[in-house]
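So the structure is just underneath, and the comments pick up after that.
We show some of the complex, not the whole, and keep each chain where it was.
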Amino acid sequence: MQVLDATQGRDILEELVEVIVDNRQYLSDVDGAIGDGDHGINMAKGFRLCGESIAGQSLSLSKALGTLATTLMGSIGGSMGPLYGSLFMGMAKSVKDKNVLDAKDFGEMLADGQQSLEQISDAKVGDKCLLDTLVPAIESYRQAIEVSDDFPNALQALRNGAQQGRDSTLDLEAKIGRAARLGERSCGHLDAGAVSCCLLLTRLADSTERRLEKAAA
Amino acid sequence: MQRIINDPDNVVDDAIKGYLRASPSLFAATDHPRVLKYPSSASDKVGIVTGGGSGHEPAFLGYIGEGMCDAVAIGEIFSSPTADAFLEAFRSAPHGQGVACLYGNYAGDNMNVKMAKQMAEMEDIEVKTVIARDDVASAPPAERDKRRGVAGEVMMWKIGGAAAARGDSLDEVIRLAQKAVDACSSIGVGLSSCTIPANGKPNFSIEPGHMELGIGHHGEPGIEVAPLTSAEAIATAMCDPVLADQDFAGSEVAVLISGLGATPVMELNILYAHIAERLEAADIRVHRTDIGNYFTSLEMMGATLTLMKLDDELKPLLDAPARSLAITQC
């Protein structure tokens, strides 16, 4: 069985920071079409700060995710601070005492993150927001590990679910956030939060996959 | 982007430095870099806190002061302050009698205030909220809970601040601030876009020769993009939905006309002359009118109209003394 070493979380987090910082302009452009054009600014600011504060440290995955959560909540404000903050805080709590994560642990981590996020917002799938990426991605992961405990396979399911979820926002009419004011005019544009969430889940899957090792189980 | 700034990502922190240096009698730093407080708040009154994204000056800092707000949580341009900042604002305001957090209905603010309120509970700070929803263009009356808060927030702060200043209890301050903003119907009209410094290009666009009726304070799309007409016709287009929102006939009202940033105040007065005529024709008596830049959107061109229905309870609170950057009356 393949597992992820959860004692070394900094490297994974740095990859998440990287993907957001690299896509700063792209995320703002996506937000600009139907929102106020600052999603990349908001996200990059929080992730960059997190990157700075974890640099050079040796952190468990839980500690690293916890730092990300606290940094986002404490530094970026807006909607994304509390939403992504809750998501990553839920994930951090989920893996608190774990040294390694198997495919099931990883799935629980994602589910706990989602649950934490849902406590702060009553947004739901179909509202045209990051949940449209997150929920189907996690569901797709869950279904994959129900069938087999193959970790790389489940991560691929996560990526697929995330990408399909992100693309589903193209035709949706926004029900929440600034874009909701556009009504029908919000159709035909991706949702910025759904895009950033897809970037994050995809990179998390990539990064995890590269680090999988055979556990002596 | 023609701006007097240093690093576009640091405009908010850089501006806070200026506020602190310019007006030490109105602003004091707190333990959070994004929270300023009034240094002379009476300690035995209900604390008044607000907060929101930057770029709306004089909101929100301009409403800190005597008879107004005690502490303000400051967000990035057009983006909610963090939960940490709201929490520190609750702590920095007088809180022995509880804190009234009076803010506008935006998703980010709602979530951050909610989290801050939970954290404050753990510190035994009682926080109650009033959420401004005065923008008639943002949802129909039946869905009032979806409406944005706009310049009616100014009225909410003034009434809440005056009630707290005279020693009202938290419940009474909340009741009056809620009543104040419920009595407000507002609408905006945008004639140009604006540029968030960190973004470097306009937020959205309005074609020359056009205007957007019902536009939001961050450029949220309005109810109609129409050819730019005369001030008289704009006044009608703004008055119609506002007057349809509440039964103002026969009442006294306060009128607030705010520029969105770059529209010269002269034009707000041209607009008001027509609004005043319309109110007169609708048998509405104007108790007071305030015209100026009260709640802006960076350098957007345009204006908002807020009509507030008054009664004997609200009137003295509106007219009560206040000292702040945006409103000073003796």
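Letters A and B mark the chains in the order given here, with residues in each chain numbered from 1 onward.
Note that contacts are C-beta pairs under 8 Å (C-beta built on N, C-alpha and C of every residue); 3 or more make two chains touch, one makes a residue touch a chain.
A quick note: this is a predicted structure, and the numbers were derived from the prediction, not measured.
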Unique chains shown once each; full-complex copy numbers are A x2, B x2
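Quick note on the criterion: only the chains that are shown with their structure count from here on.
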Of all residues in chain B, those that touch chain A in their complex
9, 53, 75-85, 107-108, 111-112, 114-115, 138, 146, 148, 196, 198-199, 203-204, 216, 218-221
List the residues on chain A that touch chain B in their complex, please.
28, 32, 36-38, 41-42, 45, 73-83, 120-121, 176-178, 180-182, 185
